[in-house]
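Below: one structure, written as structure tokens.
A single protein chain has been removed from this complex, and every other one stays in its place.
By written order: A and B. Residues from 1 in each chain.
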Amino acid sequence: MQRFFSYKINFLSGAVVLVAMVWNIYNIFTNTPMVPDQHWAQKIFYIHVPVAWTGFLSYFIVMLAGILYLINKEQKWDRLGLAAAEIGTLFVTLVLITGPIWAKPIWGTWWTWEPRLTTTLILFLIYVGYFMLRSFGGHPERTSRYAAVLGIIAFIDVPIIFYSVRFWEEQFQSHPQVEITQQIPDIVIPFLVSLIIFTMLFSFMLRFRMHVLKIIDPRNRL
Amino acid sequence: MFWSLVRKDLLLELRTKEITISMLAFGLATILIYALAFSVSPAMYRSFAPGLFWVIILFASALGLHRMFVLEKEFDAFSLSISAPVDRGIIFLAKWISGTILLIISEIVIIPPFVVFMGLSLPNNWLIMIMIIIIGNLGIMAIGSLVSGLAMRAKMSEILLPILLFPLVSPLLIGSVKATNGWFQGIPFMNWQFWVLLMITFVVVFALLGYTIFDHITEE
Partner (left out) sequence: MLSVANISKSFYHNPVLKNLSFRVDDGDVIALTGKNGVGKSTLLRILARISHPDGGTVIYNGVDIFKGQASARSGILYLGHEPGLYPSLSAIENIEFACRIHGNYPIEENIITALKNIGLSKQIKDPIKIYSKGMLQRLKYALANLLPWSMLFFDEPFSGLDIEGRNLALGYLNAWKANDRAMIFVTHDVEWGLSFCNRLLLLEAGSFKIDQNADSIDVKTIMSGLQ
């Protein structure tokens, strides 16, 4: 099995993602306008939201991979599901860290049961169970199938979780969350650029992880 | 076929009494612990009661579900059902319904001491509350049977089951507590009908999902 970076296309895309991400962070800190009452705290928005988006995108991919795996039982869908679950959980963890970092200066508290943050937390806990099922579920040929099912259940639960927490405690609705469509272009454009770069980073990480999973799979050594 | 399976589960419970006894004994013990730990003012109980009630039911269900699937594993009895020419979806539906029936039986024993020990005075329109409880139970058992199917063959299945179940069931828990609270505080139905709708959605979604997907988690 070839090493991941020995393919030119992988090396190239890795370099592009790295440069883009460094430029993106630089751009966020220097070229975006200061929002009057939030100052530096607002900068995390350019990271927090794209990270959350990629986290949910990965969990969506876990569900798709799960459906495909159950239909045709091909190993690559199992690897895709596992890789997406791992990366998704990494990003969701970052959401749960960056959320409070922003909330503390703006809302004066580390944690509020804000709907999106709460949904993210519940999903994170479901995925803790997902990895436990992967490790303790028995022989890997079976846990692949079970994990696929859990990935589907988890994502189908997302909208129900979101609507339930949205109307759960009404006072949490009053937080100042300006929708992205109502922002000025100076904010929207760097935000969208950041969103694209994070998605690029995600797709690169996913390809990398799938490659590693393929290498370490004992079935491919035979 | 469906009724044969439900009948078997109920007959099994009639012989062993393992599931209902463990659920209701656990429920009663938890009520005692609550009463001792939160011995504050009656007003406190009043505002906490709906939440406490559903937490007891959820914990007891996790226990009962685990027992229910352990009974299937003894003597490799489950292989009888899954090797038979029965749609696996029907096996799921039967487990779901018989689980709900057993949960309701335990609740009949759990609820009176809960009301008495917490010193609660209840509104009169009982039928609505019975409906909320049945929908809530159907929801817990729908997702619970699915998750038990996933966990039953795992090591540490008794731990894996609640870890998977609790976050997945959280929207139903919120809905059940909100609806119970609405009834308990005498708030007009219009103001909390959203929660009943959410619970029904949850039940329908996971019953259908379980019916379709159970096929993939029954096999070794």
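Keep in mind that, in the parts below, contacts are C-beta pairs under 8 Å (C-beta built on N, C-alpha and C of every residue); 3 or more make two chains touch, one makes a residue touch a chain.
Because the structure is a prediction, the values reported are computed rather than measured.
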Which of B:V55, B:L71, B:I128 or B:I200 contacts the chain that the document leaves out: B:L71
Touching residues on chain B - with respect to the absent chain: 1, 4-5, 7-8, 11-12, 15-16, 71, 74-77, 79-88, 219-220
Chain not shown, touching residues in chain A: 73, 139-142, 145, 217-219, 222
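The working rule: only the chains that are shown with their structure count from here on.
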Chain B-facing residues of chain A, complex: 70, 122-123, 125-126, 128-129, 132-133, 136-138, 142, 145-146, 148-150, 152-154, 156-157, 160-161, 163-165, 167-168
Residues of chain B that touch chain A when the two form their complex: 143, 146-147, 150-151, 153-156, 160, 163-164, 166-168, 170-172, 174-175, 178, 194, 198, 201-202, 205-206, 209, 213, 216-217, 219-220
